[in-house]
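Shown here: the complex without one of its protein chains, the others still in place.
Labels for the chains are A, B and C, by order of writing; each one numbers its residues from 1.
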Amino acid sequence: MEFGLSAEQRLLTDSVVRYLRDLAPLSRVRQIADGGRADDLIAGITELGLPALLIEDTHGGVGLTALDACLVAEVLGYHVAPVPFVANAVIAPTALRLAGSPTQQRAYLPKIAAGEMIFGAGLSSRTGARAGTGVHVRNGRLSGATRFVLDFAADAYIIADSDAGLHIVMADAAGLERRALETIDRTRPIGELIFTDTPAEPLPNAAGAFATILALGRAALAADTLGAAQYMLDQAVDYAKQRHQFGRPIGSFQAVKHMCAEMAANLEPTRAFMWYAGNSFAALPDEAPRLASHFKAHISEVGTFVAKTATEVHGGMGFTDLVGLHYWFKRIGFNRQMLGSPERLREDVSG
Amino acid sequence: MEFGLSAEQRLLTDSVVRYLRDLAPLSRVRQIADGGRADDLIAGITELGLPALLIEDTHGGVGLTALDACLVAEVLGYHVAPVPFVANAVIAPTALRLAGSPTQQRAYLPKIAAGEMIFGAGLSSRTGARAGTGVHVRNGRLSGATRFVLDFAADAYIIADSDAGLHIVMADAAGLERRALETIDRTRPIGELIFTDTPAEPLPNAAGAFATILALGRAALAADTLGAAQYMLDQAVDYAKQRHQFGRPIGSFQAVKHMCAEMAANLEPTRAFMWYAGNSFAALPDEAPRLASHFKAHISEVGTFVAKTATEVHGGMGFTDLVGLHYWFKRIGFNRQMLGSPERLREDVSG
Amino acid sequence: MDLTYGPEYDAFRAEVQAFLAANRAHAPADARPKDPASIRWQARLIAQGYTARIIPAAYGGAGRPPDILKSRIIAEEFASAGVSMGLGGQGISMLVPTLLEVGTEAQRAQFIAPTLRGDMVWCQGYSEPGAGSDLASLRTSAIVDGDDFVINGQKIWTSTAHIADWMFCLVRTEPQAPKHDGISFLLLRMDTPGIEIRPLIDMTMNRNFNEVFFTDVRVPVTQIVGKRGDGWKVANVILKNERDSLSNPNAALARLNALRDIMREETIDGDRLIDKPAFRDRLMRIEGRVMALLFNDLRVLSSQLNHGQDASLARMVVKLQGTELRHELERLAIDVMGENGLAYGSNPYLRDRGSWQYAYMFYLGLIIGGGTSQIQKNIIAERGLGLPRESKLATA
Partner (left out) sequence: MDLTYGPEYDAFRAEVQAFLAANRAHAPADARPKDPASIRWQARLIAQGYTARIIPAAYGGAGRPPDILKSRIIAEEFASAGVSMGLGGQGISMLVPTLLEVGTEAQRAQFIAPTLRGDMVWCQGYSEPGAGSDLASLRTSAIVDGDDFVINGQKIWTSTAHIADWMFCLVRTEPQAPKHDGISFLLLRMDTPGIEIRPLIDMTMNRNFNEVFFTDVRVPVTQIVGKRGDGWKVANVILKNERDSLSNPNAALARLNALRDIMREETIDGDRLIDKPAFRDRLMRIEGRVMALLFNDLRVLSSQLNHGQDASLARMVVKLQGTELRHELERLAIDVMGENGLAYGSNPYLRDRGSWQYAYMFYLGLIIGGGTSQIQKNIIAERGLGLPRESKLATA
C-alpha cells in the first residue's frame, strides 16, 4: 500500500518545475500576458513531453496516467504557466483515445505529441450553455456557437454539440468564425467559435466517453488551482516572515499567523484529494467523474479562500502588480468557472 | 427623523430587565428547566403587562406596537426567560385582532391580557409540514396533527389548518391529545397536538391575515435570538477580560480579540434590522412579512455564529453547565428552526 | 420611531429634484480633475450649496449651516438620479477640513478656494513601502537647511500624483523623537525639482495609484501645517473620516439590484439564473446582510441627529462589514455569470462594463486599504468592546 508519488512522478514534476522556474519566471509570464508570443515555451514543454503525456507510445506519446497529467497541471498552476495544456494535452488526447476512430487516432495523436498540431476544446454546449450558444449538427456540418474555448490559439478544436456528439473542427474550416475573448486571466487565451454550416469530423464513439473526457478536463483545471493556491500560500508565508511592522515580522502576529494556518489547513488535504481523484481514472474508473467533480468543486472553494487570504496577508503589496500575485488570484478565479462552477459541480454529483 | 427607541420604549424594556434580573436569574431558570413551575414568573410578567402588550385598551390591553413586542422579546431572550410569550402574547392576540370576530375578540383578548387564559400556537401545517402532520377540517372539526406547538402549557391554542384556515381549540376539547415534546431548549415547553374530530372555533378572517400573524411570530423569535446572542457576546467579552492564561487576560490575545470583534461586527447591525422590521408592521405593513422573514433568516445565521464563537471564547468553561451558557446556545438553536429555518425563509422572500 | 424627514426636508428634497431635472444635462458622466466640464459643474454645485456645503463662503464654499439631513438628501437624490456630485479627491475631502481645523489664516486663504473650485488638484503622501499598517514608522526625511526642508524618501499608494499640482504629506523631521512625535505635515508643489512619479498598476490592471520618489526636494519651511513634530496629530484630525466613505450600503443595495436583474435576464441551459435555488439562496443571504447594513446606516444617521442615541459601535463596524459584503456580493455575481463572469477589458460579453470583476478586486483592495480588516477588528475589540490593548509592540 503506497498512497504517494512514485520516484518517476517526482522526476517528471521536477523536470517541469525546473524548466518553468528557469524559462517562465514572472517577467516572462507578464510579457506573454501582455500579448507576447509563447512559441518558445510551447516548444520547450513539448520537448519535455507534456502534450504527449496521455498519448500511448504507439502514437508517439509517453503513455502516462491521468494522475500524472494532474501533477503536471499542478506545476503549471504553481507557475501560472502561459501555455496550452488542459485542452491540448488532456481533453483532446482523451477524446481521441476514447471516442475517436483508429484512423483519427493515427492522424492526430502523433501530431499532438510532436507539437505539430495544437488542439483547443469547446465543450460549453454540455457544461452549461449560456444564451446565444449551442451547437447543432445538420448533414455532418455544425451551426451555432460555443464559447469559452480552452487553448484557443489552436490548429483544430474538439467541439461538443448540444446532443452528446463530439467533433473535430479545423481552425481554418470554412464557415468558422473565431473571436478571442479577453478575460481576467491573461495567461490563457480563450475564445468563441461561431459555426455556419461548418465542416466537421465526428468522433464516432462519443456517447459513452464524454463523462470521462469532461472529468479529466475538470481534474486538470482543479489541479491547476491547487498549484496556484499553493504558490499563493507559500508567498504569503514568506512575506509574513520577511515583512516587518511595529518592529517585528507580521507573521508573529496571531491574526496573520492564523490566516496562514487556516490556508494551510484547508489546502493541505486537497493534495491527497487530487492524488485520489487522479488515480481513480485508472483504479476506479466508474467513480472517476464523481471524484473529479467533487475535487474541482472543493478546491475551487478552498482556492477562492486562499486567493483572498494570501492577498490580504500581503497587505497593499498584494493588491499591486509589483509582486504579480494577481496572476495567481485570477488563474484560480478562471479555473473556478471553467467546465463547471462549484454549484453546478455539486449539482452534478448530488444525483 | 428619529430611528431609535423612545423614552417609553426604554422604560418598558428597563422594567422587564429589572424584573427578570431580580426574579429570573440563572438559578431560577435552571429550576424551571429542570421541571419546576413558572407560575410566579408568569404572574409577574402578566403584572408587567407583557401578555397585554399588543391588545388594545378597549380589551384591557396596553395597545403597544409590534416593535415593542420585539423589544420585549429581545429582553426575554437576553435572560432566557422561561415564560410564554411568542404564542400567547404575540401570535394569539394578533390572530384574534386580525382574523377574529368582534365576539371572539371580546371573549378572549381580555382574558389573555389579564393572564386568565394562556394561548399556545400550532402553525406547523403552514410553516413546513413534516411527515405525519397536517390538520384537516370536516364539519367544523379538526383531524390530524400539528407539531412544535409554541407555549404548549396553555389553556387554548391557535391552530393553522392545511388550507389557510385558523382555529381556536380549547386545551380540554374532546378528541384532543396533547403530547409534550422534549427539545434541547428546556426553557420553553413545546408539544404536539393530535386532533380526532376535535371541536374548534374558526377565526372568520384568517385568509388575508395569516402572513402578518406568522411574520410577527417570526420577528418575535428573531428578536429573542438577538437578545440571546447579545448576552453571549457580553459574557464572552467579560470572560475575556477576566480570564488569565499565560500571565495575561485572554482578551489581550489577538485571536480572542478578533473573535469578539467578529461577533460584535455581525451582531451590532442586527439591532437596527430588528428596529426596522419591527417598525415596519406599523409603517410599511405590506413589506413587514418580507422584512421579518429576512430578519429572522439573517439573525439566525449571526446567532449561530455568535453562539459557537462565544462558547469557544469561554474555553472548556463554555462547554460545562457551570456557567450555564448553553441555555442561550440552545435558545438560539431553538429559535433558528421554529416557524421557519433560514433556508425556508430565504425561499419565502426570494419570490 | 419616525422614519420621515418632515415637511421642511420634503420641500428641500423637492428642490434638489427640481435642480437635478433642470440641470443634469450639464453634469459630466464622471467628474474628473482638470476636466473643464467637471469644473463648471463643480461651480454650479457650490453656488447651489450642494457641494462644499458647510465651508465658509469666504473660502469659496457654499457657507450653509451644517444640516446632516440636508446633506443626506442631496447624496440620496444625486445617487438615485445617477448624477455626479462634483469633484472629489483627497484635497477636497481631507486637506480642506484639515486646513479649516489647524491651518493658518494665510494657508486657508491660499489653498481652500482654488482646491474647491478644482483649479488646484492635490495628492496625499502618507504611506511608504515600509510603513503601511504601521504608518507612524514612516521614514521619508525632511531636514531643515536654511529656509527649506530638504526631503528624501519614497511614498506609495499616491492616487492622482501624476495629475496633482500639490501634495500634502507626512515626513520625519525629528529623527530622534519617539516615532509618533517626529513627524511633520508639509505641503509641496508637485513640480518641485527632485520629485519622480512612477505609476503603480494594481490587480485591476488600472493605474489607480503611483509611487513618488523624493531626492533632495526643497520645500520652504513655511509650508508646514501645524507645528514641527505635530504631523501625526494633524493627520489624525481627519484620518478617521476616510474610513466611512469606503462602504456605503446604498451602493451595495444598488449592486444587489443590478445582480438580480442579471439573474432574471441571463440563462444557463435555458433556465433563468434566478430560478437556480442554490444561487437564489446565496442572493437572499446577501440581501439580508445588505439590509442589516442599510438599517444600521440609518441608525448611525439618526444618532447624529438625536442626542443621547449611542451608535458608536454601530458606526465602528461599517468599514469591516461593508467591504467584506461588497467583495462577496461581487463574487456571487461572477459565480452566477459563470464563464461569462470572467469577461474583462474588451470582451463583448461584459455586463455593466466589466464592473463586477473590477469591483470584486477593488473591494479586496479596500478590505486591505484604509485600515485592514485585521486593524478594524483590533479597533472594534479595543475601543468598541473595551478589551485590553496589546503592548505597543503587539499592535498590528
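Keep this in mind: contacts are C-beta pairs under 8 Å (C-beta built on N, C-alpha and C of every residue); 3 or more make two chains touch, one makes a residue touch a chain.
For clarity, every value in this text was computed on a predicted model and none was experimentally measured.
Asker: The chain left out touches which of the shown chains?
Answerer: It touches the following shown chains in the full complex: A, B, C.
Asker: Could you tell which one of B:T58, B:T103 or B:T320 touches the chain left off the display?
Answerer: Here the residue in touch with the unshown chain is B:T320.
Asker: From the list B:G60, B:P110 or B:G128, pick the residue that touches the absent chain.
Answerer: Of all options in B:G60, B:P110 or B:G128, contact with the hidden chain holds for B:G128.
Asker: Going by the contact rule already stated, which one of B:Y19, B:F85 or B:F334 would touch the omitted chain in the full complex?
Answerer: Hidden-chain contact among the options goes to B:F334.
Asker: Please give every residue of subunit B in contact with the chain that is not shown.
Answerer: With respect to the unshown chain, the touching residues of subunit B are 124, 128-131, 147-148, 179, 181-185, 244-248, 250, 253, 255-256, 304, 308, 311-312, 315-316, 318-322, 325-326, 329-330, 333-334, 336-338, 341-344, 346-347.
Asker: Across the whole complex, list the residues on subunit C that are touched by the chain not included here.
Answerer: Considering the whole complex, subunit C reaches the absent chain at 276-278, 281, 394.
Asker: Residue by residue, what part of subunit A touches the chain that was omitted?
Answerer: 1-6, 67, 237, 240-241, 248-249, 251-252, 254, 256-258, 260-262, 264-266, 268-273, 275-276, 279, 283, 291, 294-295, 297-298, 301, 343, 346-347, 349-350
The rule we apply is simple: only the chains that are shown with their structure count from here on.
Asker: Find the chain most remote from subunit A, comparing centres computed as mean CA coordinates.
Answerer: The chain lying farthest from subunit A is B.
Asker: What whole-Å value do you get for the distance between subunit A and subunit C if each is reduced to the mean of its CA atoms?
Answerer: It comes to 39 Å between the two C-alpha centres.
Asker: Return the residues of subunit B touching two or more other chains; collapse runs of consecutive numbers into ranges.
Answerer: Residue numbers touching two or more other chains: 254, 258.
Asker: What are the residues of subunit C that contact at least two other chains?
Answerer: Correct list: 374, 377, 394, 396.
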